[in-house]
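Submitted below is the structure of interest, expressed as structure tokens.
With one protein chain removed, the remaining protein chains of the complex are shown where they sit.
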Amino acid sequence: MKLSYNKLAGQSAERINAISDAVFGVAMTLLVLEIKVPELEGHETEGDLMHAFFALMPKFLVYFLSFMTAGIFWVGQSAQFRHIEKSDRNLIWINLLFLLFVSTLPFSTAFLGDHINFKFSILLYWLNILLMGIFLYINWTYAGRKGFITEETRDMVYESIRRRILVAQALYFFGALLCFINPYLSIGVIIAIQLNYAFAFFSGGRKK
Amino acid sequence: MKLSYNKLAGQSAERINAISDAVFGVAMTLLVLEIKVPELEGHETEGDLMHAFFALMPKFLVYFLSFMTAGIFWVGQSAQFRHIEKSDRNLIWINLLFLLFVSTLPFSTAFLGDHINFKFSILLYWLNILLMGIFLYINWTYAGRKGFITEETRDMVYESIRRRILVAQALYFFGALLCFINPYLSIGVIIAIQLNYAFAFFSGGRKK
Amino acid sequence: MKLSYNKLAGQSAERINAISDAVFGVAMTLLVLEIKVPELEGHETEGDLMHAFFALMPKFLVYFLSFMTAGIFWVGQSAQFRHIEKSDRNLIWINLLFLLFVSTLPFSTAFLGDHINFKFSILLYWLNILLMGIFLYINWTYAGRKGFITEETRDMVYESIRRRILVAQALYFFGALLCFINPYLSIGVIIAIQLNYAFAFFSGGRKK
Partner (left out) sequence: MKLSYNKLAGQSAERINAISDAVFGVAMTLLVLEIKVPELEGHETEGDLMHAFFALMPKFLVYFLSFMTAGIFWVGQSAQFRHIEKSDRNLIWINLLFLLFVSTLPFSTAFLGDHINFKFSILLYWLNILLMGIFLYINWTYAGRKGFITEETRDMVYESIRRRILVAQALYFFGALLCFINPYLSIGVIIAIQLNYAFAFFSGGRKK
């Protein structure tokens, strides 16, 4: 009976990974549909076309940002499941709620892109990141409490992953608060935090 | 010959899982495209923006609902396939028909969202849930009759999963009938049933 | 060296399955976006709403048809790969070209739906089915010629799968030709052929 339980639970974690990859993959790719190819009428020149393209830069920035944020959380969830060897119905629902806020990310990013100089859109964007962070945190601590984490790596990784989420969320919260001083400062700091997570490989691969 | 048959059948169940995850993943994520970022013209204030955002709340409610319903049926199908170890062409088509009605869920949910105080849209939404339930039921009983369910867990789970679908569908039917008294009462009860399935993990994990 | 070759080739067939499931999953689900929830203005009644919904029936028919056709070809490709245990770069590209015409299916189905009483749209729809059939046929015969098909099942399935494609395509061709007599007759016959493949499970599961 023990064996079959493990087998079933393991298979179910595979399905969590599969639905997560599908939701992340779609969310990451759908975003580009928001960027429309500029339509020029009449006698257009190379200069007109370049001008029209560079006018799309804010949309591209928002797109890249959203892709980056999605990537950060995909890597985070993926790293957790490298250590989680069992699952139950609750863990599945925790992950579905996590995915719910992954799929709202395109909305909150577009909202920020369209209303970039407003405190409200920054706080909304931050709220989305917070909600993803909360469910990622619940996922990890729930798996820890239920003994779903591989014993051989548990001692090495449990605390570091838990703390990593808390530190990242504290940084995002600090970044979001800065919007009360200046919206652009706030966005700049949030972007810097994201870039730090995304481009950590430029620092020589401290983290595996 | 016996061995190779099992191997082939097993592989084919993997493909059912894979196509299901793709369809569910896309269906769950596409929904957010329905929620358009509000465009404000002229001199907008923080207050205007917040007002425009909160006006989107019904759309978000519908989105969350649809995500929840999709999640419930994904968990349901996923739970069945943890116990189904073989498959045949019929089982594949039963699952494709199940997926057909998964992919219409965004439509029926949006229909309900846009015409929330009509009996017809409630019955339509219920019909979608019913059709998903019917094919999930057929999937399980067909697999049972054909002996595709793992022998070691069959006795433990067959009846409970079968009954679970019937009870859930009876509750949905009851909820839908309430629309003849009051549409909002009906929606409230359907939502409550969904929340009960989704948030069962708050009750301390009775079900695995 | 032999072992590692098999391993690599096997892994590559897995990737073909994975990209196929993604393309099919997206193609099957995207279609529903074409069906817009009817917007009613002013004093709408239950009757108005029902009327507006039933006016969408042709769109639903087209949607169901397209889902069915995609399902038929997904099952067909899936059945082949249950017997194909190796692959090479050519087999990958044959499958990518197959997927190319899977992804045009939504277009040709919608084209048929919008211009249902024209010979040209029927022939276009048939052309799409033909192209999918051609690449499915090439996939199977190429795999056969290169010895990629499992030896233990090759003798049992090679000819039957090959003939199955040819017979189905002959039936589709015959159905398409009927458009020169009457477009509706032609569509009816094509639908009947599709239903025969899709609903074969009603006939008691002759085929596995």
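By letter and in written order, the chains are A, B and C; residue numbering begins at 1 in each of them.
We adopt the following convention: a residue touches a chain if its C-beta (ideal position, glycine included) is under 8 Å from a C-beta of that chain, and two chains touch if they have at least 3 such contacts.
None of the values given here were measured: they were computed from a predicted structure.
Of C:Ala110, C:Leu130, C:Leu177 or C:Leu195, it is C:Ala110 that touches the chain left out of the display.
Across C:Ile94, C:Met132, C:Ala168 or C:Ile187, the residue that sits in touch with the chain not pictured is C:Ile94. Although one chain is not drawn, its touching partners on chain C can still be listed: residues 1, 4, 8, 11-12, 15, 18-19, 21-23, 25-27, 30, 33, 88-90, 92-94, 96, 99-100, 103-104, 106-107, 110-111, 114-115, 118-121, 124. With the whole complex as reference, residues 17-18, 21-22, 24-26, 28-33, 35, 37, 39-40, 44, 46, 49-50, 53, 63-64, 67, 71, 74-75, 78-79, 82-83, 150, 152-153, 198-201, 205, 207-208 of chain A touch the missing chain.
To be clear about the criterion, only the chains that are shown with their structure count from here on.
Taking each chain's centre as the mean of its C-alpha atoms, chain B lies 25 Å from chain C.
Centres computed as Cα averages put chain A at a distance of 35 Å from chain C. Across the assembly, chain A contributes 22, 25-26 as residues in contact with two or more other chains.
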